[in-house]
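Following: one structure in structure tokens, then a few remarks.
All protein chains but one are shown at their positions in the complex.
Think of it as A, B and C in the order they're written, each chain with its own count starting at 1.
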Amino acid sequence: MSPLAGYLILSAFLFSIGLAGALTRRNAIIVLIGIELMLNAANLNFIAFWRFSEHPEALTGIMFVIFSIGVAAAEAAVGLALIIAIYRHYKTTNVDEVNSLKG
Amino acid sequence: MDDSLDQIFVTLNHWLTGYAPVGWQPFVSAVISIAGIIAVFASLFAVTTVLERKGLGRIQNRYGPNRVGPFGFLQPAADGIKALIKEDVVPRAADQVVHFLAPLATVIPAFLVYAVLPIGRNMVLVDYDAGALFFFAVGAGTELSVFMAGWSSRNKYSLLGAMRAIAQMISYEIPLILSAVTVFMIVGSLSTTKIVEAQAGYHWFGLPNWFVVTPWGFAGFILFMIAATAETNRSPFDLPEGESEIIAGYYIEYSGFKFALFFLGEYLGLFAISGLGITLFLGGWHAPFAFLEWVPSWFWFFAKLQVLIAVFIWIRGTLPRLRMDQLMNFAWKFMLPMALINIITAAVWHFMQPGYQRWLVGAAMVVGPYILLGRGLMEGKKLEKRTYQFAE
Amino acid sequence: MNVVFAIIAVVTIAAGVAAMSLRNLVHCALALTVAFAGLAAAYLQLGAQFVGFTQILVYIGAVAILIVFAILLTRGSEPAQQPIISSGWIAGVAVAVIVLAVLVYAIGKSSIRDSKVPPAAEVTVRQIGDALMNKFVLPLEVVGLLLTAALIGAVIIAMKEEKK
Partner (left out) sequence: MPWIVKNLWLIPVLPMLAAGLSALMPRRQRTASAALAIGSMVISFLLAVCAFTHVLQGGEGIREVFNFNWFQLGDGGWLQLGWVLDSLTAVMLVMVTFVGTLIFIYSTGYMSHDENFTRFFTFLSLFAGAMLGVIIANSLLLLFICWELVGLTSYLLIGFWYHKPSAAAAAKKAFITTRIGDVALLLGMVWLYSRSGTLLFYKDGLGCLEHDSLVKLVAQTTSMGIAVSTGIGLLIFAGAVGKSGQVPLHVWLPDAMEGPTPVSALIHAATMVAAGVFLVARVYPLMSAGGGTTPQLEVVTWIGAITAIFAATIAVAQNDIKRILAYSTVSQLGYMMMGLGVGGVAVGMFHLITHAFFKALLFMGAGSVIHGCHEEQDISRMGGLRKHMPVTFATYAVGMLALAGVIPFAGFWSKDAILHSAHGWVSHIPFYLGAAGALLTAFYMTRQVFYVFFGDYRLHLGKATISEQRTVDHAGVAAKDHPHDELTGKPHESPLTMTAPFMILAVFAFALGFLGTPAWPWFQKFLGGEAEAGFTPSIISLMVISSVIVFVGIGIGWWLYGRKPVEQSEQPDPLQAMWPDIFELLRRKYFIDEVYENTIIAFNAWWSRACDWMDFWVWNGGVQLVTYVVVGLSWVNRFCDEYVVNLGFDEVCKRLRLGGGGLSRLQNGRVQNYLRVIGIALAVLALLFIWGCKPS
């Protein structure tokens, strides 16, 4: 199996782990952590494809990762701020109890 | 010039590596260098502790340690032995694992950052193309270790200390990096060795070609050093372990060797960041004057390091501790704008022709904001002689 | 497929699992940092120095700290009384497993399984900077704008609304 495939499998595992965590844990912060993991897995994919691509000098993969890191930072900040606001309002961070959007 | 003395350690390393099997040689040479660095800086730590205690003693006119050995210079040995044989007390409520990991998490990054510090000609462990970034990145790890220590010992003082430390470190990391950015802009590289090379040579009056002798470089150096003081939690920024407020901050609950590790980590961080300051602004291992070229480069590095350490000791002996709000105001209302303006200053300097004009412009761009911001910071405060109620 | 990669992979996955499954939130956060560090190592392994260091700086230096702060602010550091696993966790795990299976299957089926390794490209920070300042300058500006907006937004969201 080629190194590229190895990295892809690694990122696939990370992605699924993050997904599993985001799907099963009750605490909103852990859900956010899972999402961060999934994001990083995607980044790993980009880097891997960049490294093993025909034209690494194009830098596209690296650029994408840099920007996605920037976006992820913003996302984490806003997400955690939201979680804190939710906590202040509902006195809980349990995603099961925060279901005011129930149909 | 005969650089046998200059390159003595490099040649030594090669000579030792020569005995290793070929396949292993890079590994061996790396191990040797690492061992050397660890040994040198650990002993420097030992020396510095005793120097600091004696210096503080002099400043506060009392004797420092003067019992163990000649002039008490064996004090660190005694302390080390004591720390080693002391019982390692861990609170029952503490989170054992994290509590155990915290000191390691402090020391390891502290040692890692030395990898990119050029302590002499051809004397840098790994010459990353993004070396400075590596330094900052690894340095950021310490915050987490501080948090681990403070949180895991389940003690409100230590938690307070940790929170303070993190807040302070994050706020001061920004000016730290921004003031370093000027150098990266001018050199056009993040590699520490390239930065040092860029400061080689001398210009008029035999002044060295260091960045500290430019307006933006001077401002940047001052900002950098202030931020470094805060990053390493040294007085006057030592709120996190303010003995008089929160007994010892995030390492109340540490005793024996773990405490020693924290101590070591703190001093190593101090040396490392001073070393970075030297690399960025003080011309690294370059000699200050042309006629001193013959002195080996590593000597210069350590000489500058000692000078900076002495300055740190002096500041610690002189200045009182800040208040939290003062700390934050200073970081966000003064340091940050100054650093940002300084970047612009560096850019202007870069694009102006060499000559006295750019000196004038640069100086103006540094001094003007300094005055305005300083007045803005002082706004509504009147400074007058403090009247002591119970002292006198 | 060398030793270093194996170590990195194992450490990262283990840390990821720990981050998702530990009971104590702070432990989760710390494990997460380990996972981030592993990813950074992977980046270095792939020759993306700059990205690796940026990863450490941003994630370990900032995001992890943010998460830890959030945990402390939401009293998450106290051990949870109720079960930490949400209802219907079986379905969640099942979905995750399905996704994993599909991804692995896709990787296995695709032609990259036996792609050869091109020589590593030496990419300097200077190149990245030039690219950022010329080719990618618009995204750079946009990201800067986004970060500013996020900063302000986060402050405003998390700010305590003062009592009248």
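Methods note: contacts are C-beta pairs under 8 Å (C-beta built on N, C-alpha and C of every residue); 3 or more make two chains touch, one makes a residue touch a chain.
None of these values were measured; they are calculated from a predicted model.
Taking the complete complex into account, A:Val95 is the one of A:Ile47, A:Met63, A:Ala77 or A:Val95 that touches the chain left out.
From the set C:Val99, C:Ala121 or C:Leu146, the residue in touch with the chain omitted from the display is C:Val99, counting the whole complex. Against the chain not displayed here, chain A makes contact via residues 19, 22-24, 31, 95-96, 98-103.
Contact between chain C and the unshown chain involves residues 86, 88, 91-92, 95-96, 98-99, 102-103, 105-106, 109-111.
One rule holds in what follows: only the chains that are shown with their structure count from here on.
Inter-chain centre distance (chain B to chain C, centres taken as mean C-alpha positions): 29 Å.
Centre-to-centre separation of chain A and chain C, using mean CA positions: 6 Å. One simple way to say how far apart two chains are is to compare their mean CA positions; for chain A and chain B this gives 34 Å. Among all residues of chain C, those that touch two or more other chains are 50, 54, 62, 69. By the touch rule above, chain A contacts chain C in their complex via residues 1-10, 12-21, 23-27, 29-30, 32-34, 36-37, 40, 43-44, 47-48, 50-54, 56-57, 59, 62-63, 65-67, 69-78, 80-85, 87-88, 93-96.
Chain contact summary for the complex, chain C toward chain B: residues 24, 26-27, 30, 33, 49-50, 53-54, 56-57, 60-62, 64-65, 68-69, 72, 77, 124-126. Chain B meets chain C in the complex at residues 95, 97-98, 128-130, 133-134, 136-138, 140-141, 143-144, 147-148, 151, 163, 166, 170, 173, 188-190.
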